[in-house]
Structure formats: structure tokens, C-alpha cells
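With one protein chain held back, the other chains of the complex are shown just where they sit.
Residue numbering begins at 1 within each chain, and the chains themselves are lettered A, B and C in the order written.
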Amino acid sequence: MCRWLAYRGAPVLMEDLIIKPKDNLIHQSLHARAPRTPTNGDGFGLGWYDKHPHPGLFKSIRPAWNDMNLLDLAAHIESPLFMAHVRATSMATIQETNCHPYRYKNWLFVHNGQIASFGLFRQKLMTKVAPEFFGNILGSTDSELMFHLALTFGLEKGVHGAVAQMVKYVEEVGKEVGIDSAIWMTLGISDGESLWAFRYGSDGKGPSLYVSPGIAELVKLSPHVGKLGEDAVCIVSEPIGDYQHVWKAIPENSSVTVNENGVEVKSFTT
Amino acid sequence: MCRWLAYRGAPVLMEDLIIKPKDNLIHQSLHARAPRTPTNGDGFGLGWYDKHPHPGLFKSIRPAWNDMNLLDLAAHIESPLFMAHVRATSMATIQETNCHPYRYKNWLFVHNGQIASFGLFRQKLMTKVAPEFFGNILGSTDSELMFHLALTFGLEKGVHGAVAQMVKYVEEVGKEVGIDSAIWMTLGISDGESLWAFRYGSDGKGPSLYVSPGIAELVKLSPHVGKLGEDAVCIVSEPIGDYQHVWKAIPENSSVTVNENGVEVKSFTT
Amino acid sequence: MCRWLAYRGAPVLMEDLIIKPKDNLIHQSLHARAPRTPTNGDGFGLGWYDKHPHPGLFKSIRPAWNDMNLLDLAAHIESPLFMAHVRATSMATIQETNCHPYRYKNWLFVHNGQIASFGLFRQKLMTKVAPEFFGNILGSTDSELMFHLALTFGLEKGVHGAVAQMVKYVEEVGKEVGIDSAIWMTLGISDGESLWAFRYGSDGKGPSLYVSPGIAELVKLSPHVGKLGEDAVCIVSEPIGDYQHVWKAIPENSSVTVNENGVEVKSFTT
Partner (left out) sequence: MCRWLAYRGAPVLMEDLIIKPKDNLIHQSLHARAPRTPTNGDGFGLGWYDKHPHPGLFKSIRPAWNDMNLLDLAAHIESPLFMAHVRATSMATIQETNCHPYRYKNWLFVHNGQIASFGLFRQKLMTKVAPEFFGNILGSTDSELMFHLALTFGLEKGVHGAVAQMVKYVEEVGKEVGIDSAIWMTLGISDGESLWAFRYGSDGKGPSLYVSPGIAELVKLSPHVGKLGEDAVCIVSEPIGDYQHVWKAIPENSSVTVNENGVEVKSFTT
């Protein structure tokens, strides 16, 4: 089980959200609370937007808690929209290409969870990926494949529809090989403008997902952040900071859309 | 363009062939002579047989010339049959799963060369791999896929036939996407008993390949090796040691078989 | 706080002791029980003796639990005398030169614990190292410096005396800078023939240390090991295997000597 965080708001140093708050993501990587796997020490990644058309990526197979580059980059890179991910796996190999976020053009994608018995139908799922996206698959995770299936199903034209089709397709192919509840996931997705998140489990029980409270509370969370924009939003696997009780749990089988209109939580079905 | 070496004979410390000789593989990794890519600094790997049923592997993405572990392991591991590979690439990502040798059960496989315009038909080639081998694909190279296609075509039952079918299949699918000369390769393959090598180019021009001279010369090559068995044989991309003029160039489109009957060089056609 | 294991006995595959037993060292690295630092994910190392005059070393900054090379090497390297170490630190940098064991000629050295407020007197301690050993210091840990101070005090001529002098010297210099209880340690040391271990704390409380029970129990511990020699001994930070209650805790301020005469536990004082 992995952990991730996504932020959309006024530009902040990444360290203000991933390193400085109490129980931050790096801290979580070393002291996970109630996990199936106790430590997220199998690599990490950052993806951030700035004025460059495509987002930047920094990935490492070192545990996040002992990577000096991560500390420096998080203390120097400011961004209005970014994602961070710490990985734990007993499955795909530990290599940078298996670290999240995954990127395609202006898109970023992070995942927590898994496709059950992925090995049984990985090859079949790969054949479904449209050729124009296939060359962008660099690693061997279920997560990266889910991203490229969603792209194949039209992610660039409509996020909710493409994610729903991807989930449905994976469940269908899963059933063909005898897997009843194929998907267990939270997703974070961005095109550089909006931020989307999904919580879903084929059995109705996806991994936990939380959205930050309003701006007033977020400032309490990290007073050093300074003046965040009115619409600053943070989405996380596990709450961070000093006021964790005020974070809102996203219900099972839901999507979250964060854009200039604020935060919208909706039911998500395939 | 990569470089590799394979040895079959009496047990020797791996350093006796990959580190101590003049112009050894590590030296070649830093000072390639007439290569398309001037430095083989994109990772390396060792695969060796011992009394364990499956061969051991050591892979690293560090340049071979600055890896302290490599020096120690080569100085301490003795083997009667092993392969070493140094990698240079402008293509697939630098990660351990893309380093040679590749392994399946008791089999090892190294490759120098490439599939031309691999990206154009990688996905199609992947769909051809038999499901029982697909889960063993961990990286993203053309080389690893060639190995698993050869396995699919029956490598375990007959090496020459399976390699010929693999080459033919790749050339055919290549032609479908407009690639006339799809394959450029030398291969080293072993099941732990025999050693096979292939030199082939779809255009008739494969990368260079050499076989060591008889035992008398091989001792001259590395006097410190001590008493090698009568049937010791070394196959290399580029000659090593002090008597490089006595190494025998393998002709274009040939195979080499090394086993208890000695060395046999034959024509290789698809 | 780190974890280590040392073995002396009939040659065994290293995996038989560091990977296969229940609660083995790799498992401990991910699930430490009652530690100050909860995870030993800051690198690891193996040092082993064979017929080569100097021991081999394999070190990596990856967490032990996700290093594929470690699994392969432990499954292929057999040794009658070896040490393994998993590291956790909030102090010296994560780099291979800071991973244990440390080596000098035929000597190996592992340490668990620390010199309190090391930064305050590291420079002074370094000036005490004899010039003939100084060039062998490659990293920046207190552990490596303790080893080279022990060498300076004559480790090669007498282990107990040199370790006692090293401890005494560190405590003295510590007092000069206001540190009352400078040392907290268990040590594992070998010259390739004998194995020594020490448990000591300046305040009378060193880290835990255990010695394996007699051969009968050790076989129960790892039945797959097969025929161990009569004098097989394993020393560990924390018990491993299925019969942990039969491991013997080494008392505070003690040394253990393991050689052809068996195991001797003595009081250790400076």
C-alpha cells in the first residue's frame, strides 16, 4: 500500500506540504500506521507544474526519508499544482520507472492500491493499450497500465468517463480469468489545470482518501505556508498536520474534482 | 552497442577473465574502440553457474568501472560457466531489469545489437510471448523480448531452431511495419551445460564476435588463471588479453556451440 | 539502531541464516520490534570469508528487503565465516562507504550502537588514527572510526586489549567535551579464523546481543541448512528462527570469543 498527496492552490514550496507538517508524507513513509505493508520504503516520486508546458518529475528508488536530493528539491521548487507519492510493494520491481507519478504530455497520474492477481491478465490488458500511448509505458506496474488504459479510453477528453471505462474493462478481463474483485484504488490525476481524485474498490472498499478542510484550517495546518490562495486544496491518503480530525474522508466509490469552481465530490460508478 | 563475454571451462574466478586481462570487459566499458556509442556506462551484469540449480545474477546500473561490489564479487566467485555484459544504450531506460544477462530457470541470455525501430512493433511482439513466459519479462528492452520469444518458440527443446524462428518472426513483423532489416545481433545463451553464441544481421552484417584460441593460447592470455581445463572456451564481442591477434572472428550469420565435444561453428540461417 | 549477524561453522549458503529463518535479518530490517528507529532501511552489507586471503564485501544503500542482488548473492555464496548488517541511522549519510562490515586486510568489523555526540569530537578522534590505517577510512561513521582506532591500538595483535583501549580512549576524549557516557555498542570482529563479539555501554547498558544455542538447536532453527559442523555458532542482535527462546542473551559488558575451542563468554572492562 502506497501513500500520496496532491495539491492545487497558490504556489508553495513543496516542502510546506510534504516535509514540514506533522505526520507528513515522508514521515508516513517510515512510520505507516495501519498498513498491510508497514513501510513505504520502495521509492518515491514528485511531479509538479510550473510555467513549462509539461510537468517536471523527480523519482528515486531510495526511501524518501533518506534522500538528500528530495529535501533540497522540496525546499527549492515552488508549484501551484503538484503530486507526491511514496511506494511500498511486494510486487513490481523497485526501479524509477515504477515510481509514481506517471506522466504523459501535460498529464500526471498517481495510484494507491492494486489490481488483484495482476500477473494473470497483465499481458491481455497490455494489448488493449492504443499504440500511440504504448511507447510511453516504461515500467511494469499495474498503476502505469491503468493510466495508459485510461488514456486509451479518452482520458484527455473526459476524465470521469475514461476512468470509469478503464475500471470496467479491468474488472471484465479480471472476471474472464476468475478474479471477482479486480480493482482496489485511489487515483490522483491532473492535466495541469484541474485535479481529480477517485476512491473505488470492486468490492466497495477502496483505500482511504481525504480532502483538506477549507483555507482557514489549511493555514492552521501549516502556518509557515503564508498566504495560500482562497481555493487551495490538498488531497491525501492519510491526513497530515496538526488538525487531522478536520480532514474530510472521501466516501467509498466517489470522485473529487478540484478546479477554479472549488471542490466537488460525486458518486463514482462504472 | 554493448559488449559481452561468456566462458565455459574449468572453474575460474570471474576476475580472471573480466578484470585482469589487458583490454578486459571493464576496460572496454570505459574505452570502447570503434563503437557507435563510445562508452558502455549504462549498467552491467554477471550471470554464473555453480552447484545451485539456477544461475546467480548480479546487476547494477552503475558503470562497471566504478562499482566496488563488482570488483569484490568477481574476485570471490568462481564458476565453470558464466557471462558478463556491459551496456550502452540510447534506447531503453537504465535500470537493473534492463541489464543483461536475462534469466529463466536454468537459462541465461545476453545480447549485443538491436531490433531496428523497435518501438514501432514492440507491442505486437509482446502479444506473441506465451503466457507462461510473460511474467518473467521485467524490463523494457528488445533483448529481453527476443529471449522470451525464443522461449516461446521452444528454446528449451532446441536452441538453434528457436533462435531461428525468433529471428524470422521479428523480421516478418518488422516488414509489416516497413522495416527491412530488423535484426542486428550477437547472442550468448546457456542452459548451464552448453554455451551457444550467434552472430547475425538481417542485412548480413552482425556485430563482431570472437572465440578464444585453444587452451595453449588462453593460458598465455591469462597466465594467472592457472590450470584451465582442456576444453576452456571464451566468446567475446571484442578480443581481450595480450594475444588478441590469435582470437578467431566468427563469420557473419553463424552459430557457435560449445559443449563437452568442443567448439562447433556453423552457418546460421532463418 | 542497526542489526547484525555473524556466523562461524561449516560452510553454508548465506541465505540459510540471513533470509530463510523466521524473523531473519532482512525481515528484521523491515519490521524491527522495539527499536528507537523503527526500520533498518538505510543500507546493508555482507562480508564473507572463503579461500581468498581477504574477505569479500557486498554493500548497498538500498533497503535489504528490496535488493534483488542480495537475494541472489545470499543464495549462491557459501561461507564458513560471515557477517551481515542492516543499517538505520539519523546520523551519517546513507552511502556504501558507511555500510558495515568495514574491512582491513583480513579483518571485518560490524557495529550496532553509537558514540554519543560524535560530531563534537570526531575530528579529535580522527587525529589519533595511525597514518598507516588512515587511508582505509572511506566513510564518515563513528563505527568505522572505532574500527580504525582499535587497529591503531593493536587489534591485529590482541583483540580484547585493543577494543578495551579504543573504548577507554573514546570515553576519555568524550569526557573532555562533556560527554559522560560516550559509547553504546555491540561489535562483531573477525580475522578470518576466530570471531569476537562485544556488548558494552559506558552507562552499563549496551544494545542486546545473543548467541545461538548448541548445534542441536541450531539445526532445529534451520533444518534446510543440512549438516553444520559441531562448532557452528551464530551471534545476533536479535534472535532468529523458530526457537528464539533458546538463544542465550549475552550479559552487559561482556565479550564472546568463538574459535576452534568453542564459545567463551567473559566479562569485558576497560
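We take it that contacts are C-beta pairs under 8 Å (C-beta built on N, C-alpha and C of every residue); 3 or more make two chains touch, one makes a residue touch a chain.
These numbers come from a predicted model, not from an experiment.
> Of the chains that are displayed, which are in contact with the missing one across the whole complex?
Displayed chains contacted by the hidden chain, ordered by label: A, B, C.
> For the full complex, which residue in B:G41, B:G56 or B:G174 touches the chain that was left out?
Of the listed residues, the one touching the omitted chain is B:G41.
> Out of C:E96, C:E171, C:D191 or C:E252, which touches the unshown chain?
Considering all chains, including the one not shown, the answer is C:E96.
> Among B:A10, B:M68 or B:M126, which residue is in touch with the absent chain?
Reading the full complex, the residue touching the unseen chain is B:M68.
> May I ask you to list the residues on subunit C that touch the chain which is not drawn?
The missing chain touches subunit C at positions 93, 95-97, 119, 122-123, 126-127, 129, 131, 134-135, 137-140.
> If the hidden chain were put back, which residues of subunit A would touch it?
Missing-chain contacts on subunit A: residues 48, 50, 52, 56-60, 68-69, 72-73, 75-77, 96.
> Provide the residue numbers of subunit B that touch the chain removed from this figure.
30-31, 38-39, 41-42, 61-63, 65-66, 68, 93-94
Note that in this section only the chains that are shown with their structure count from here on.
> Using only Cα atoms, superpose subunit B on subunit C and state the rotation angle in degrees, rounded to the nearest 5.
180
> Does the subunit A and subunit B pair touch with the same residues on each side or with different residues, judged by whether over half of the numbers are shared?
same
> So how far apart, in whole Å, are subunit A and subunit B when each is placed at the average of its C-alpha atoms?
Comparing mean C-alpha positions, subunit B is 40 Å from subunit A.
> Could you check subunit A for residues that touch two or more other chains and list them?
If we look for residues of subunit A contacting two or more partner chains, we find 93.
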